[in-house]
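Complex shown without one protein chain; remaining protein chains in place.
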Amino acid sequence: MLFNKQLDKNDRVCPNCGHHFRLAATLRIEQLVDHGSFVERDAGLQSVDPLGFVDQRPYPERVSQAQAATGLRDAAIRGTATIGGHRVALCVMDFGFMGGSMGAVVGEKVTRSAEDARAERIPLIVVSASGGARMQEGTLALMQLAKTCAALERLKAAGVPYLSVMTDPTTGGVFASYAVLGDVNVAEPNALIGFAGARVSAGTIAQELPEGFQRTEFLFQHGFVDRIVTRAALRAELIGLLAYLQPRPLADATTETNGTEGDSRPRLDPIGFLAAVAERLVPDLSTDDGTGSGPEPEGPARG
Amino acid sequence: MLFNKQLDKNDRVCPNCGHHFRLAATLRIEQLVDHGSFVERDAGLQSVDPLGFVDQRPYPERVSQAQAATGLRDAAIRGTATIGGHRVALCVMDFGFMGGSMGAVVGEKVTRSAEDARAERIPLIVVSASGGARMQEGTLALMQLAKTCAALERLKAAGVPYLSVMTDPTTGGVFASYAVLGDVNVAEPNALIGFAGARVSAGTIAQELPEGFQRTEFLFQHGFVDRIVTRAALRAELIGLLAYLQPRPLADATTETNGTEGDSRPRLDPIGFLAAVAERLVPDLSTDDGTGSGPEPEGPARG
Amino acid sequence: MADAKAEAWRHVQLARNLGRPRALELLADLADEIVELHGDRLYGDDQAIVAGFARIDGHRVAFVGQQKGADTEENIRRNFGMPHPEGYRKAMRVMELAERVGLPLVTFVDVPGAHPGPESEERGIADAIARSVGLMSRLRTPIVSVITGEGGSGGALAIAVGDVVIALENAVYSVISPEGCASILWRTSDEAPTAALAMKMSAQDQLALGVVDVVVPEPGDGAHADRSGTAKRLRPAIVEALDRLSTLPVDDLVEARYRRYRALGPYTEVALPAAVPPPPRGLGDRLRDLLDPTRWSVPMPLPGASRRDEPPAHEDA
Partner (left out) sequence: MADAKAEAWRHVQLARNLGRPRALELLADLADEIVELHGDRLYGDDQAIVAGFARIDGHRVAFVGQQKGADTEENIRRNFGMPHPEGYRKAMRVMELAERVGLPLVTFVDVPGAHPGPESEERGIADAIARSVGLMSRLRTPIVSVITGEGGSGGALAIAVGDVVIALENAVYSVISPEGCASILWRTSDEAPTAALAMKMSAQDQLALGVVDVVVPEPGDGAHADRSGTAKRLRPAIVEALDRLSTLPVDDLVEARYRRYRALGPYTEVALPAAVPPPPRGLGDRLRDLLDPTRWSVPMPLPGASRRDEPPAHEDA
């Protein structure tokens, strides 16, 4: 227990060797946001059992056990907060909840975070910690890749930046959707980041895997991580990046002068924002604010 | 002479081994277009000597000599034609004129071809045969890369397709601008296609150059050529591709139904077309038809 | 139950039948002509994915499909139909071209999974899949996707985001291979049939889940036994979808596609305060660290991953 106490004092980073242990979502949020600024959204979202999935135990039992063990309802917490005074939409994953696996609830929280960021025109930050898609929800878990990537494409088209933070581990369908798509990707040192399981990868070749395969530094070397940031430096790093990663201004010279559609910025859209709110009550409604069906950059006419 | 007569009968392809010799622009056009359909434009464009460039002989002398030897005014012929009934803007380079080098005249002919294709909404085809930029025009030759690439970006944004045909040789600044940027890139077999001179490339490494380095098949293998097509099959190939590579329809469901700017198609713009014509008389005017300054896809409002 | 399991496994085996027609074989029967395009304009030309233009019943379309080999030589050339990043990047290039020139897109999905090798990871297979999924979600042209055989996880979805998703009767679609699922949840791949049943992989199950819109029956013993018969049944389903989609305004089309995927994956919302604070650190935390991640999710992180993250073990090191 002693070592764990030391770890907790140090945000789960080994004071001896600097190894980054996994950090619970609640503590991650505490560490990153301005004190007391986090306002959770959709705390009540909970997984269902669409397949009636049973392996050695029924899926609902596994969920209940994970809830009891973690005090979380599922593997992600989302809301809004300020970081160094910058207001952001924030979604943080928790590996402790069923390996941070992404089912419909995680996919929904990431998607709503992207949709809120777009409607409110505030940057989006997602902190990933996940083994991938949640098998127990079958292809409906796989479809969360499409749901989240589609929402991120609309965010991108709206000129609202997205910052992806990858922590140990970020693998499978989570890496292959929102985690890899950051306008800027930052990662904690030596985190496991990859698509296929290393055992699978190794199986495909005779020789050994490359040194440091699927670790942060490997991803950096191959061009998929912008910055490697220790946990201790992460909050300052995000503040520094947020100074540049702000939504493109809505008022644009072209529209001020001649209102041509050459301008690509959608207007702030209260209807859209209300729709985003309403959508939380009626999940099968799209939260599209009406400017999003165009390709990038979007035409604003329907805003 | 005998062998040359055989070659000429066979469009300069060796009947014995199939080697593709270089083909003059006039013969290339004859071979590709529907008989008698080619209408040349800007035949009068001629190079000037902006740098007062003299090596062993003055640049103007070299131009005159090349004109006398080839009957061409410079290294490219452009105009409109039909190919299998498909109307196209066509620009064909001639290696025989100073190694097909690209100065302001070649850059202008390629650019005007792209601008015509955009204004008239007909596909663009450029047949390249060039050693690269023309040294004797210095950085003004280099700027032709920017001029042509900018025009091709506008063509692309307008949803008008561009077909690039690479023949022996297509190197340097011509390869690194319009030749490589085709929506579809076709190349004749065993053509020399590359950016840096092979001697330079070899100089940078100890070992031998890769087998077939900078040949068509090498480019195909590395993902930069869609199709390798023999000269005998080229006309049929272009006809086949043009059945698919047609400008995006101007009338689009979205505009018919609600006229939103989500629709990305610029309207046909007579003003723009006239401007394109006028521009030929006043070269320093842009032919922009007013819809082109937006990013892809363009907003049509000013059309 | 045993019967159901056998039936589920039979579907998996049919979907993997080596005689099953691939994208090019189907197109040979479906299309009046095809023109294949090559290369990703970045790195290479991955033959595990084919792409280009085709004319189907007079409809000019762009196509993208996975392509396994008919024999060993071809399978080696095509990496047994497992695409590398450059394959998906070639697909994206053709998709963007289709949008630009206003051609509808038809995709043919049949893949055990994206290539899992180190080179695939080095060149960013996850990035390629995510961007292809995102591109298809916003592509301003109709998209019809056909699951013809194995719909293997992200490697399949990367070219399967469509306005209409069609599946052949004996096709399967899953988030992980049944062997992989079984080896994780049942600790032995022998339970693959059990996993196949549990994941509801079959075309009919996927139709019931709303992941697939249309199931096209296969002739006789299945597609492998009658390629042209399969194409004959598939053609009208594709053409009908293309005809219908072509009447929609593009904005509405893309909006409907967004909603289609936006709505997939049910959940519930319980009226409750924000998540309660976690239990005191230490034991509960240790317990969480001890949970084997590979039990929950796919694909498996490094075997050592969870152990590496258990403080005591770490201290011993």
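Just a few scattered comments:
As written, the chains take the letters A, B and C, and residue 1 is the first residue of each chain.
Simple rule for what comes next: contacts are C-beta pairs under 8 Å (C-beta built on N, C-alpha and C of every residue); 3 or more make two chains touch, one makes a residue touch a chain.
Here the structure is a predicted model, which is why all the values come from computation and not from measurement.
In the whole complex the chain that is left out makes contact with A, B, C. Mapped onto subunit B, the interface with the missing chain covers residues 1, 3-5, 7-8, 14, 19, 21-22, 24, 26, 40, 42-48, 50-51, 53-56, 62, 69-73, 77, 95-96, 98-105, 107-108, 111, 130-135, 137-147, 149-154, 157, 168-169, 171-173, 175-181, 192, 194-201, 203-205, 209-210, 213-214, 218, 222-224, 283-284, 286, 288, 292-296.
Although one chain is not displayed, subunit C still touches it through residues 41-43, 85, 89, 123-124, 127. In the full complex, subunit A makes contact with the omitted chain through residues 156, 159, 161, 183-185, 220-227, 240-241, 243-249, 252-254, 256-258, 260, 262-264, 297.
In this text, only the chains that are shown with their structure count from here on.
Steps from subunit B to subunit C, taking the shortest chain of touch contacts, total 1.
Comparing the centres of all chains, each the average of its CA atoms, the largest separation from subunit C belongs to B. Work out the mean CA point of subunit B and of subunit C, and you get 39 Å between them. Centroid to centroid, with C-alpha atoms defining each point, subunit A and subunit C lie 22 Å apart. Distance from the subunit A centre to the subunit B centre is 45 Å, each centre being the mean of its Cα atoms. Residue positions of subunit A touching 2 or more other chains: 293-295. For subunit C, the set of residues that touch two or more other chains comprises 140, 251-252.
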